[in-house]
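As you look at this complex, bear in mind that one protein chain is not there, while each of the others sits in place.
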Amino acid sequence: MAPPSHTASQLAERFALRLQGDGTVAVHGVATLANAGPGHLAFLANPRYRPQLAQTAASVVVVREEDAEQVPGTALVANDPYSAFARISALFESRPATPPGIHPSVVVDPGAQVAASAHVGAFVSIGAGSVIGEGCVIGPGCVIGEDCHLQEGCELVARVTLVTRVRLGKRVRVHPGAVLGSAGFGLAMQNGRWLNVPQLGGVNVGDDCEIGANTCIDRGALEDTVLEEDVRLDNLVQIGHNVHIGAHTAIAGCSGIAGSARIGRYCLLGGAVGVVGHLEITDKVVITGRGVVRSSILEPGEYSAGTPLMESKLWRKNSARFKQLDALARRVSALEKERE
Amino acid sequence: MAPPSHTASQLAERFALRLQGDGTVAVHGVATLANAGPGHLAFLANPRYRPQLAQTAASVVVVREEDAEQVPGTALVANDPYSAFARISALFESRPATPPGIHPSVVVDPGAQVAASAHVGAFVSIGAGSVIGEGCVIGPGCVIGEDCHLQEGCELVARVTLVTRVRLGKRVRVHPGAVLGSAGFGLAMQNGRWLNVPQLGGVNVGDDCEIGANTCIDRGALEDTVLEEDVRLDNLVQIGHNVHIGAHTAIAGCSGIAGSARIGRYCLLGGAVGVVGHLEITDKVVITGRGVVRSSILEPGEYSAGTPLMESKLWRKNSARFKQLDALARRVSALEKERE
Partner (left out) sequence: MAPPSHTASQLAERFALRLQGDGTVAVHGVATLANAGPGHLAFLANPRYRPQLAQTAASVVVVREEDAEQVPGTALVANDPYSAFARISALFESRPATPPGIHPSVVVDPGAQVAASAHVGAFVSIGAGSVIGEGCVIGPGCVIGEDCHLQEGCELVARVTLVTRVRLGKRVRVHPGAVLGSAGFGLAMQNGRWLNVPQLGGVNVGDDCEIGANTCIDRGALEDTVLEEDVRLDNLVQIGHNVHIGAHTAIAGCSGIAGSARIGRYCLLGGAVGVVGHLEITDKVVITGRGVVRSSILEPGEYSAGTPLMESKLWRKNSARFKQLDALARRVSALEKERE
């Protein structure tokens, strides 16, 4: 099958971009400025790549107005070149065919329902009371337990587990290995032994959320763990029971959110961020990578923690001094007092 | 099916709690103080929720003696309300039916044994020499390799992998995506290339342990990786080869324990804790979230590491100073010396 091809004029019209230069140029693929060749469309969003503009062999480049003059070939001018590029490049994405129908190997409980337009791949099992909505794509090897409800257009890419009482809104995408609805880490100590606290809640995921590979979202203890709409979780993220994450918040890989934490809307958590349980983070908070949130954050803004990387020899000395930091501060106070 | 229902008197008798108020009140579910309605049982353990006691609509509340007077309806008085609640709420937990028997899709090696009372779900494979004990529940999609032995009453929830030489005691529960018995990260450098060190040991898990979703426990290099009884691991935890974890220790999510570390009994490791290899932690040690253990801990107690979160602008300044901390301490010493 020939790859799709679009002229620069067609793209300009379709995505409401200003065309500069030859609109008849054909685009049959996307690439970086540095590696693009004839027939490719590239983009410039990050100013640090501006020097590559003059040398690029791309036939078409998506740029901001202020960079348009420097484009050697055809330019498509956008307010936000990155999102324009994202929408254009979707035209060149080939996705596996997922025709409606249930693979003959699939095991569906008689008490489950699968919409006629859904695609269910090999070796999937679907438990009692679960409902797979219209147009859902359930990739190979997924396990859907009891009482899970997927609204229309969800995609479980492959080998996803929904344990029990998981509700997915519309168009939720879950990547391989993710586990939703597992029993949370609820323990009580009794007579010197751990006692499991039953985890009776579920997981409630809003429309357009995305859950990364091998990410875990535990079900709630009494109420549900909740992701509002358009929440984006990267890979290997841990979401404890009864966490509540506001709409449009994005959390990067290897982060962990402990039980009953409440995170606001439009927050950005960098890689390997930690959030202690039972606290609150307001809307529009940014936590940079590796930050640990140990108390509630009530003001929007950007927050950080951690120490800088340095040669190990120097680090050992500085690190040892950290143990004496309070004492050092007191010594400085003493010196200041004497001076008076 | 109607939900189960129990009167307050029945619960008081069954769990040896003191009844205060109307014992004929029927309980058909559990809830938080804030969200409970008529027919619900709630509890008060954390003093911070005490203000909710007066307003709760719960028919029954489990409390400590000192809070009993404030309960508007019926009270059940316990020394430890949280564990009493845990035991009561188990009455209201509905679990999927797992009747004895092996799903027709299952692939069992002729050299493996599965007890008649075990339940084995769809798409499970069981390798040579493996033994599944009485009453075990093996959920869909699990892979059990060669020479794995599960004693009675174990549960592999779904999509668990036991690679090889994994021994599970009684009533061990393993959550989806967990991998036990994988080859440890044993490498020797030879002539500029990595050489794998064969991982000939196994994994030995004691009675009543629980292993979280997507958690990994590597098998030992020469001897076994060991979890004593009643060890509790949360999700996304990494346990290296030849680690030994004492009974009743609990490790929260995203933690990593490097090879041959030895952790005592009744330890508590918070989220994302790290433990360096080949060291020892004695019994009853608490490491708060994100702490890194770089040398042995021989005294019980609570230990921490890390820096506080702050606005990024301030953090950049403070963080830069950390690189000069040793020099700063020397400058203070010089000032002190001069003063004398």
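Order of writing sets the labels: A and B. Residues in every chain begin at 1.
The rule is short, and it goes like this: a contact is a pair of C-beta atoms (placed from the backbone, for glycine too) under 8 Å apart; a residue touches a chain by one contact, two chains touch by 3 or more.
Every value quoted in this text rests on a predicted model; they were computed, and no experiment measured them.
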Task: Candidate in contact with the missing chain, chosen from B:7, B:32, B:70 or B:238 - done: B:238
Open item on the list: Which candidate, B:35, B:70 or B:125, sits in contact with the chain we can't see?
Closed with: B:125
Task: Contact residue for the chain not shown (choose from B:20, B:59, B:214 or B:249) - done: B:214
- [ ] Kindly note down the residues of subunit B that lie in touch with the hidden chain.
- [x] 105, 107, 123, 125, 127-128, 141, 143, 145-146, 159, 161, 163-164, 177, 179, 182-183, 185-190, 192-198, 200, 214, 216, 218, 222-223, 236, 238, 240, 254, 256, 258, 272, 274, 276, 286-288, 291-294, 297, 301-308, 310, 314, 317-318, 320-322, 324-325, 328, 331-332, 335, 338
Task: Positions on subunit A contacted by the hidden chain, ascending - done: 30-32, 35, 80, 82-83, 85-87, 89-90, 92-93, 96, 103, 105, 121-123, 139-141, 157-159, 175-177, 208, 210, 212-214, 230, 232, 234-236, 248, 250, 252-254, 271-272, 289-290, 306-313, 315-316, 319-320, 322-326, 328-329, 332, 335-336, 339
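Quick note on the criterion: only the chains that are shown with their structure count from here on.
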Task: Centroid spacing, where centroids are CA-atom means, of subunit A and subunit B in whole angstrom - done: 25
